[in-house]
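A single protein chain has been omitted; all remaining protein chains appear in their positions.
As written, the chain order gives the labels A, B and C, with residue 1 at the start of each chain.
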Amino acid sequence: MFAIVDEPIDPRALEAAVRTPACGGVVSFCGVVRESADDGRAVIGLRYEAHAGLARASFVEIADEIQATMPEVRLAIVHRIGELAVGDIAVVVVAAAPHRSEAFTAARSAIDALKERAPIWKEERYRDGARAWIENRCGEGNR
Amino acid sequence: MFAIVDEPIDPRALEAAVRTPACGGVVSFCGVVRESADDGRAVIGLRYEAHAGLARASFVEIADEIQATMPEVRLAIVHRIGELAVGDIAVVVVAAAPHRSEAFTAARSAIDALKERAPIWKEERYRDGARAWIENRCGEGNR
Amino acid sequence: MPTIRVVAFARLREVLGASRQIALADDATVRDLWAALVETEPRLQGLESGLRFACNERLCGAEQRLREGDEVALLPPYGGG
Partner (left out) sequence: MPTIRVVAFARLREVLGASRQIALADDATVRDLWAALVETEPRLQGLESGLRFACNERLCGAEQRLREGDEVALLPPYGGG
């Protein structure tokens, strides 16, 4: 349920893994490669790198922290690495809980924390042949 | 993308329908039948009824309102009616947007509004043979 | 005497059935329709709280006037999601 993978992620499998009969709300977030960068440049794909051991540990830590305040929440966090094309899923967070409020809060907290704390790197590749490493802006919880 | 259906809902199909290459974040909410009622009674299933025409119109209206403030958001809202068992998906909301913040906000707003405004009714069926119509508590945005 | 089609949901459907016809006085309102139904089916009495109405697939108030052929939906408090 917490992994760095180099193959396509199946969000449904993650949902099935975290759901129990006590769960009434399941929120899934998929981060997808989009066709344009924040500065508007045309993107043809991304390449992700990760420190797999530390990244996975950060996912577990993020989930533990969320469950410390919302013990009924169950989480899955998976990030893909390698070459991705526009439309590919880069990251999936699934949060399941008895009620929807906790599920939404947990999913949102988890992806925000991942952006801040997971040792993962993204290289954007542009249509014009250029490429650039993109850093998550700190405290940028609202993107 | 806005429908009352009497068959299982496929959240992946809805995600595919709303996503475009401009979308970087896709948030899906699945409301699932859970094994116990809010008062703790064991639930064996639910039956949903809807005024299909008005319910669908309320979904469109909810999406229009959300898009009035977040024009880049794309939404799907589908509710199932009929007999559902524990674990079955009763409702799916999908919100796709260039950035995750809008996707989360839109999905959450849509399901909260649906609970308040969509003419849909839920009968809980308990293990002891009893059944009861369950009303959404007004302004109860945090369940 | 316009004839109105009434469609009912949830608790109200259990009392009234899914749909029925009712004849009302000229110029009758939705409120008059409800009063007429309660008269026929006293079990409706306690079920007014939170009740909403729609006429021809649009939500409407209790003062809405009804015409021949109108369809009125009786919508008890919602429970979807």
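The working rule: a contact is a pair of C-beta atoms (placed from the backbone, for glycine too) under 8 Å apart; a residue touches a chain by one contact, two chains touch by 3 or more.
Model, not experiment: these values are computed from the prediction.
Student: Omitted chain: which shown chains does it touch?
Tutor: A
Student: I'm checking contacts with the chain that's been left out. Which of A:P11, A:G31 or A:P98 qualifies?
Tutor: Residue touching the chain left out of view: A:G31.
Student: Among A:A3, A:A22 or A:A57, which residue is in touch with the absent chain?
Tutor: The single option touching the absent chain is A:A57.
Student: Suppose we count only contacts with the excluded chain; which residues of chain A make the list?
Tutor: 31, 48-51, 53-55, 57, 79, 90-91, 111, 114-123, 133-136
Assume only the chains that are shown with their structure count from here on.
Student: Fewest touch steps from chain A to chain C?
Tutor: The fewest steps needed to get from chain A to chain C is 2.
Student: Counting only Cα atoms for the centres, state how far chain A is from chain C in Å.
Tutor: Result: the chain centres lie 49 Å from each other.
Student: If you average the Cα atoms of chain B and of chain C to get two centres, how far apart are those centres in Å?
Tutor: Measuring from centre to centre gives 27 Å for this pair.
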